[in-house]
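I have placed the structure first, in the form of structure tokens, so that the comments after it can refer back to it.
A selection of the complex's chains, in situ.
Should a chain be cited, it is by its letter among A, B and C, assigned in written order, with residues numbered from 1 in that chain.
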Amino acid sequence: MSKTVFAYSKDRFMGQKIESLKDALEFRDHSVVWVNIDGFDHLSELKEVFGFHDAVFKAIVRSKGRVKAMMFEDYLFLLLYQIYELSGGLKREKTAIFLKDNFVITMQERAGDVFNPIRESIRKGEGLFREKGADYLVFALLDAIIENYIPMLERISSRMEELESKILKGDDEETLRRIHRIRREILFMRRTIFPLLEAFRKLEIDGRRFFEQETREYLDELHEHIMEVLEVVESHREMANGLIEMYYSTISMKTNEIIRILTVVSTIFIPLTFITGIYGMNFHYMPELGWRYGYFASLTGMLLIALGMLYYFRKKGWL
Amino acid sequence: MSKTVFAYSKDRFMGQKIESLKDALEFRDHSVVWVNIDGFDHLSELKEVFGFHDAVFKAIVRSKGRVKAMMFEDYLFLLLYQIYELSGGLKREKTAIFLKDNFVITMQERAGDVFNPIRESIRKGEGLFREKGADYLVFALLDAIIENYIPMLERISSRMEELESKILKGDDEETLRRIHRIRREILFMRRTIFPLLEAFRKLEIDGRRFFEQETREYLDELHEHIMEVLEVVESHREMANGLIEMYYSTISMKTNEIIRILTVVSTIFIPLTFITGIYGMNFHYMPELGWRYGYFASLTGMLLIALGMLYYFRKKGWL
Amino acid sequence: MSKTVFAYSKDRFMGQKIESLKDALEFRDHSVVWVNIDGFDHLSELKEVFGFHDAVFKAIVRSKGRVKAMMFEDYLFLLLYQIYELSGGLKREKTAIFLKDNFVITMQERAGDVFNPIRESIRKGEGLFREKGADYLVFALLDAIIENYIPMLERISSRMEELESKILKGDDEETLRRIHRIRREILFMRRTIFPLLEAFRKLEIDGRRFFEQETREYLDELHEHIMEVLEVVESHREMANGLIEMYYSTISMKTNEIIRILTVVSTIFIPLTFITGIYGMNFHYMPELGWRYGYFASLTGMLLIALGMLYYFRKKGWL
């Protein structure tokens, strides 16, 4: 809801809350004026004061997670997404960045703390901010947002490692659902990061004029960095698929083992039981029954059969 | 079957049914003349009055769901598809849009209510319609059609969530068929939306001259929006694949459980039954039979074996 | 083997068999001369009379199903494939089309009836043939060949629907082989249609000069049409994959059911048999045996166990 202005030149700096966006225009004699607006409630005011095109606001309102870069005659509009974790799931937050002359206007849903280090640097005169123009500030904002994806990816990665060791131990029913959730999060990251490539390609071609040569080199490096991050995402994806495969293989190994035990027990005892069945028959004339050691002979026979079976199974590698 | 004309300029507006397409030409002194035709029965009349190329009509007649954009010297032809739900399935409806000078001609199979809000806005003088030309109307029509895809996607999405919880509860036989139906619907959406990208690319390159700079920005935003919608479709597709996987895994888990129970029961009782078989044999000389507590000893022995088995299975995690 | 000439101008028409290709040249004062040759035996004669490049004939001879478009200085060569059904399988038939000045030469393996409607139209003066040049005839021939793919696709589609209902009823052994055959046919269609896109792209870039603006619009529409047909093929492919999945799932459902019945029967009767085994033992001292209602008590006990098992299975959803 609050609007703040950060205006700075090489040797002076100024930061204050403002009531109306019009007040920001008074600082225009600084080399950079950064207006930050919390929430997206002041779109019409923004349009009025800076004369941005309607399509920009349409894009903001109906954005669903795709990064956008739109270049107009004298201003540049970027729509990005910050990603943060909320109650165990990933959420994204729209962030709009406008660059018009020496003005940089940023809008975000929550009071963003991603930009705080930048504010600090400007305030303290650290880094290159004071020496450079508004285009460098835009680069730094982009850099901050994108750099913030890395810890999310690392969290996903460590959760996958956890899951892997869980799978290798045994399958509690939750596992598959967890893998699917992680996979969805990876796809979520991917869908957030992938369109950045196109936006940067656009920036490099159509948006050249908004950036000085010096800053363009930074953007270039950031572009490469995004590709690198995307590769990490892709490798996460492969890993998640590997997890699923491992999970299924673990299940099928288990089934295998269960069936093996069933088979071993059954094939040993079923024939033996058959033998006891024979000598349990009530035929009047069964010569073996009268033998002195018939009983022990039959027990011994059965033992031998069982041992033979066990030997066979061991040779097969089933025991 | 009916033909209606909506003609408007900055300060006047006019809407009426017409008998013949020729009558529409009388309104040409308005800044925009929108002719809407229900059904595709008047193709030859259209050709006569506006002189459209034969190929256009060929495209209309043999279209099978692919969006088309054709640019001629002095007119523009677009063939789009509206999607609506009919008796639980998705259907599509051809919509043709022509832009020639200040004339916009639209044709559709059913009297479309997608365009009603636009008609309302024009009638009431809301929005930018009256201030802008025919190119802006074309944009607005495209926007209305495409925006209408979103609720379809949301319906699919909520049905998938339903299905997911069904799968996790148990597999009624219908489930797989339902997943397949949803997947087919997602592919249907994809096939409808994907070619829009190419059509827009064409519009931006070959169709530039038909749109003013101002309107082109809107088209640009709409282009981005389509990409975004397509990404939603893609993520739906991934989700549907995830559902299928989850379904199969549920089945194989179930088989696993069934086999486990079979194994546990069999491996406990088969050996015990073998023991009863032994003492059921009729050998004349079986010393144990005569023992005072032979019976109870054998029962105790069997109990111990059963307990041992149970302990083993519990340690294996099968119980 | 036979060669026929169709020569026509706006107001006259002529069709006759010719002995030698040279005879065709005599009709060159008509606006269009269409020479149709059955079979590919007259390649050398063709080369001699029209001076076509050797590479063209090489392409004809070693073609294996890939559409080709070759543009030379003053003539255009197209190699297409007609698809027809023969004894339940799809076959393809080479069709060569040459366009040189006002001459159109077509060659095909079998006396083609795909072109008959065109012949009829020309003869009767219907359509636009007589008003347009040789380039329009080439377009119409292409259109006829490509339009002919549609019924093949529809036949495949209806066979897939048949198969789907068969799979859902039960698995006769033939099913899988049939799905594979359909899938192969879909790939066959795809391989025939896909290269058309490239051929058309070539036609549009390198072959522009052979077509008037008017005809190019038709070609454009045909190009779009091919993309549409290809999408139908792709969706068929997805459907075929869905069939295979459905087939496997049906099998695994069946296995599941069989194992379930085995488990239910076994787990009910194996413990009961064990009990009968106990009372079948021949120990001298087994007090229960002497009880008055021991027999009935044991029967009742077994009945209760069986009922308990059934209740358990019902609760598990296995019955």
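Operating definition for what follows: a residue touches a chain if its C-beta (ideal position, glycine included) is under 8 Å from a C-beta of that chain, and two chains touch if they have at least 3 such contacts.
In this text, all values refer to a predicted model and were calculated from it rather than measured experimentally.
Colleague: Could you work out how many identical chains the complete complex has, if 3 are displayed?
Modeller: Oligomeric count for the entire complex in this file: 5 copies.
One rule holds for everything that comes next: only the chains that are shown with their structure count from here on.
Colleague: Considering only which chains touch which, how would you classify the arrangement: line, ring, star, complete or other?
Modeller: The chain contacts form an open line.
Colleague: Measuring between Cα centroids, which chain is at the maximum distance from subunit C?
Modeller: Using the mean of the C-alpha atoms as each chain's centre, the farthest one from subunit C is A.
Colleague: What whole-Å value do you get for the distance between subunit A and subunit C if each is reduced to the mean of its CA atoms?
Modeller: 40
Colleague: Going by the contact rule already set, what residues in subunit A reach two or more other chains?
Modeller: Within subunit A, residues 280 contact more than one other chain.
Colleague: Given the complex with subunit B, which residues does subunit A contribute to the contact?
Modeller: Contact set of subunit A toward subunit B: 53-56, 58-59, 62-66, 68, 70, 72, 170, 173, 176-177, 180, 183-184, 187, 191, 195, 244, 247-248, 251-252, 254-255, 258-259, 261-262, 265-266, 269-270, 272-273, 275-277, 279-282, 286, 288-295, 298-299.
Colleague: Can you name the residues of subunit B that touch subunit A in the complex?
Modeller: Residues in contact with subunit A: 128, 147, 168, 214, 217-218, 220-221, 224-225, 227-229, 231-232, 235, 238-239, 242, 245-246, 249, 252-253, 255-256, 259-260, 262-263, 266-267, 270-271, 273-274, 277-278, 280-286, 317-318.
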